[in-house]
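There's a structure below that I have some questions on.
One protein chain omitted, others in place.
Up next is subunit A:
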């Protein structure tokens, strides 16, 4: 057999079946979850906690606060029980004598009953035991909650430390906007929210304020039964913390509420089909909760009384006037709140308006009461003087029975009377004050404007801004009234409530169900009378009242300059900003053209530092100019209104100081105008019409000072916009301006002289600290006064008139002018009060 020699050979198997995992074909490297912060389950709660921790200034403060709250609770209950059962009052009142061998002095421990007697008395007292059990249960609940919260917030604390890289000690240096900015940054890295690659500011706000936005919208659409017409008191508002708690329990989180969890409405409430059945179910739930409230009423009432007694007695004794002080009512807080406005933003806004508001309320003194008060104070004062004089002569007078108590009572009586006697130097200019208030609180019913001097307006304003005493009284009454409101008023509205939640809930990707008003979409919820005519497609039912959509949108865009609004909203914002800017620029040009002195100073100014329209408004010239142009009948009422308010703002709010401060900051330290800081500042303060330019400014100006100043700047800008929008709205809604001009006789006489004095005085503190600013301020004043005395017609304002005339409503011009003239003194008067804080600030 021949041997074939071929090249074909058997191939030796070179591979072997290796067990899986041995070969190195493909090797992966696990990323691992480096941080525990990716994919957080409940982002609503998470963001709320992050916000709370920031607002409460860090973990330690919060911990201490909570611990003290717990201790306080124990103390209140224990002390009450002790006072009721363990004190022998006969000894205290000296009705019974103590048998002491060594001395005749009665000491406090003598009045205490021995321990065994005491405990026996408590054991016999069924009521005390009942109270003790109830409060014990309540306290245990609080304790568990406290422990739970501490664990949760510990997590948040490590989130701040590790993810946001902010230590707790530095926390108070960061504004919320900065914290928020960091959160948005780390989302890219950690994916806190898995739906989106990037979070927006609005997402965070929506999650924190989901339910608050609903409540604001419900108050806005007057869905909640908080206004009542009572037989004696007339129209009144009753909205307490207890009532609010119950509303939230019913709608948002209680058993069987409308919401399935924090972020979604139950699906059956989103369908219109069985609305009647759902309304029935809701109304029966409200009934049960009402009945539960009624049953718990005594317990809550006792708690409220005890708590009020222990927390307020000391304050009232120390300064009785505090009861006469005012505070923003709970209803006011909801009425005045923007959609998507966090607590601290609202509070700072309202606090800025506080001074003007209380001044406004003090304008309304009943002359009758004043006369009575003056005389009562006189008589009480004379008796008090005698008693004090006697005491000084010989202090044994104090030992006479009731002398000490009558001195105390008389003192209180005089303090109360004094609060009814108006300040001699006060000038009564309600319209102007109301404008200043509006600049801060941003919302106001239409019929207040022009009616500021009327008692009706005052009464309505007092619903928003009530006496502290009334507030406490309402809180005390609340446990009794709440069940009846729930059972008789809220139940009737159940169908409307069901409809409201169905119609005004939208599902936003990555956020869940939110109130559609909170989207601040001008197209869906805009009101045609509030500058969104033509853009809005909303029916009357869908329109937010009082221009809430528009104002909220502006507010949100201004406070969050990095936010990218949807296209229509961007358009709305830029249009509005442009308008406001144009009005201001027009007013300003008038001055420059007419007054050569001012032109030179102004050009010098604009060389060294660019000023924004706000700064211009705050500087004052436009307001004075508008006054004079107004005399010639050539000014648009809008700019009058705005600049009027702005000039008032200038003097009333500390903002102007900070603006001046900031304005002078670069020019004082860096005199060269082309220095980067100044240049960077230019787009911010310069002729910008876009909100985003502020952000460019903020990135260029690093530092705490800047961020604080910027937030001040933002709030001022918002004030101007709010004034402008209200002014436009008024113009739009009324065909003609028919203003009341009303003032007290005295104000007319005093105005001019007061004016001069204050103007002179006002330049003083600034000049001492900031020469640059004072120079500008002085120049502004000078130009203003020059205008005042030498006011001639000017070509630019003429052309301005020609431009504006077609839009101007007919009639009422001279009244307008008069009014602004008479009200001019007010800002000056206000500035007198505000001067000391200015100096401190500087």
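As a convention for this text, a contact is a pair of C-beta atoms (placed from the backbone, for glycine too) under 8 Å apart; a residue touches a chain by one contact, two chains touch by 3 or more; residues count from 1.
To be clear about the criterion, contacts and distances are computed from a predicted model.
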| item | value |
| --- | --- |
| Choices "Serine/threonine-protein phosphatase 2A 55 kDa regulatory subunit B", "Autophagy-related protein 101", "Sorting nexin-1" or "Immediate early response 2a" - which one is the UniProt name of the chain not shown | "Autophagy-related protein 101" |
| Selected residue (touches chain absent from view) among A:75, A:253 or A:455 | A:253 |
| Options A:262, A:460 or A:568, residue touching the unrepresented chain | A:262 |
| Options A:290, A:353, A:483 or A:512, residue touching the unrepresented chain | A:512 |
| Candidate in contact with the missing chain, chosen from A:77, A:131 or A:193 | A:193 |
| Footprint left on subunit A by the chain that the document does not show | 20-21, 23-33, 36, 38-45, 141, 144-145, 147-149, 151, 154-155, 191, 193-195, 253-255, 260-264, 266-268, 511-512 |
